[in-house]
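Notes to accompany the following structure.
Some chains have been omitted; the remaining ones sit where they do in the full complex.
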Amino acid sequence: MGLTLGELADAIDGELQGDPGCVITAVATLQNAGPGAISFLANTNYRKYLERTAASAVILKPEFAQECPTATIVTANPYLAYARAASLIVPPPSSRRGVHPRASIGKDCVIDDTAWIGPNCIVEDNVRIGAGTQLAGGCFIGRDAQVGAGGVLHANVVICHGVSIGERVIIHPGAVIGSDGFGLANENGQWLKVPQLGGVRIGNDVGIGANTSIDRGALDDTVLEDGVKLDNQIQVAHNVHIGAHTAIAGCVGISGSATIGRHCMIGGGAGIVGHLEIADNVTVTGMTMVTKSITTPGVYSSGVPAQENSDWNRNYARFRKLDQLARRLRALERRFDAKE
Amino acid sequence: MGLTLGELADAIDGELQGDPGCVITAVATLQNAGPGAISFLANTNYRKYLERTAASAVILKPEFAQECPTATIVTANPYLAYARAASLIVPPPSSRRGVHPRASIGKDCVIDDTAWIGPNCIVEDNVRIGAGTQLAGGCFIGRDAQVGAGGVLHANVVICHGVSIGERVIIHPGAVIGSDGFGLANENGQWLKVPQLGGVRIGNDVGIGANTSIDRGALDDTVLEDGVKLDNQIQVAHNVHIGAHTAIAGCVGISGSATIGRHCMIGGGAGIVGHLEIADNVTVTGMTMVTKSITTPGVYSSGVPAQENSDWNRNYARFRKLDQLARRLRALERRFDAKE
């Protein structure tokens, strides 16, 4: 346990200023680090803690190296370098293998010998589980579903029938993949459920947050391409398509058949209307509602920042009559023009 | 397996143009259909795929029949007709019956012989489960609760004590029905939990989405009338009353004691403030906040569509001072009036 600073600097491809033999056994924030710990400076909000840190070393950008009272590993992307260092210093818990006696396994399943099916997991017929994949406990895997190698399904995850999940996918507790989409046909004012016959296809290296839900397609599949990262409490409706390496923050809702490009970032609480397309490299800020297709990369917003309540109420009262106000301005302009 | 076009046209009450003996074995989208599949055109966004579809038949409105290169079933409501056709061509999985040996059943329960209680279900004392109802696995049914006939509880659904659920109700994974409402009384700055002594009554033919939560009433019951359809990730607070055949999209939050009428449609991410009433036949668009009772049927909105971020920031900066701007306009009008 523990690596030397020299080994770490090599592993994360950074430039070490300090004793390469110093042993690092922990990671910590600048404020809370002590001897033996390595820290990092990525968000400049925390720069104020740098000069007094008790860490044994700090990963940071070249411009802050001067201010650091201890050893430094200098790199262009300290957060990335820290992520790698942390994985080396604090390795993930060792994986288990086998099928817990209280797991229920259906017929015709192919479960790799190196996978772990924890207590109270329910694996229905004809399911495939790849090498090393870990099901913590209380998970449900519907018939004909498959989960690729190297995955982690935390407690109480539900994967519905026929869902296909790639390799190294991490799914957090309570997430549901493959529930029926909200397909309803109206008949004289009453709703008839439309059968949801598509599936869900999830690529490699995807992450899915706690209590997030992803619906199966109505006919074609709902798709998350490789490297998509979803936070907690997200709703992905039927036939949504999310491009590779797009990251979506908590509480976002995405309506049916929306197509989101690659390398997008969607802020927390945003809403995406259905049947539209968002180009690659689009950023949508928090609590924004996207109602039309976005064809140009860039940043898009409609989240309304808070004001002190009485100011807000006064402004909102004007907003309720903004069209009238604009007409009054136009009328005044005309009167003025007529006068001149 | 499979029906002829003639049988299908009869069953969905449409007018067939084409070979009544043609056998249909699948349903598919216009883009992805092949021989033996029936497709449909309901959303005109997809009209562009009609003329090249390889489907054996298409369900559509009369005005589009001309454009279709293959057999047609013409009907006024193609989506409804498709929903019916799909249910016939792809029947739901056959239901199971019995109690899985790893289900735990309490005392004095009345579980119909034709119901299925899957592995790891926990059914507490004095519960009733109706004919044919299917509990997939990992479900919890609290004491004194009842679930009517023909229902489906997907994996890991939680029904708390005393909740009453009608017939043919479908509840998706991770949904929670009957959790305590958020009732708190303040005592010198600290919160005392108010006992939540009401229940939840859910009518017939209701649908409830994945990870949705519905709180029990504080004293009287929380009520969902017949035919209500809830999408995923919805929060229904204590003593809410939702009228028959109202459909609510994902991520909506409904505060305590709100009453929503019949045949309403609430868009995704909307919020409904507590202790108000919404009339029948009201539509609330996505991400709208309803803060006052709505007494007239119609469409109501406050969801703010996205703009390019720099435009948004400029406009929002003006909004923050909109009251001032309105006062300046008024002042100018007065100066002008005084001059004339």
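Just so it is clear, A and B label the chains in written order, and each chain counts residues from 1 on its own.
Just so it is clear, a contact is a pair of C-beta atoms (placed from the backbone, for glycine too) under 8 Å apart; a residue touches a chain by one contact, two chains touch by 3 or more.
Bear in mind the structure is a predicted one, so any value in this text is a computation, not a measurement.
**Q** Count all the copies in this homomeric complex, not only the 2 that are shown.
**A** Assembly-level count of identical protein chains is 3.
Throughout what follows, only the chains that are shown with their structure count from here on.
**Q** Distance between subunit A and subunit B based on Cα centroids, please, to the nearest Å.
**A** The computed centroid separation for subunit A versus subunit B comes out at 25 Å.
**Q** Could you pull out which subunit A residues touch subunit B in their complex?
**A** For this pair, the touching residues of subunit A are 102, 104, 120, 122, 138, 140, 142, 156, 158, 160-161, 174, 176, 179-180, 182-187, 189-195, 197, 211-213, 215, 219-220, 233-235, 237, 251, 253, 255, 271, 273, 275, 284-285, 288-292, 294, 298-302, 304-305, 307, 311, 314-315, 317-319, 322, 325, 328-329, 332, 335-336.
**Q** Which residues of subunit B touch subunit A in the complex?
**A** Residues 27-29, 31-32, 43, 45, 77, 79-80, 82-84, 86-87, 90, 92-93, 100, 102, 118-120, 136-138, 154-156, 170, 172-174, 205, 207, 209-211, 227, 229, 231-233, 245, 247, 249-251, 263, 268-269, 286-287, 303-309, 312-313, 316, 319-323, 325-326, 329, 332-333, 336.
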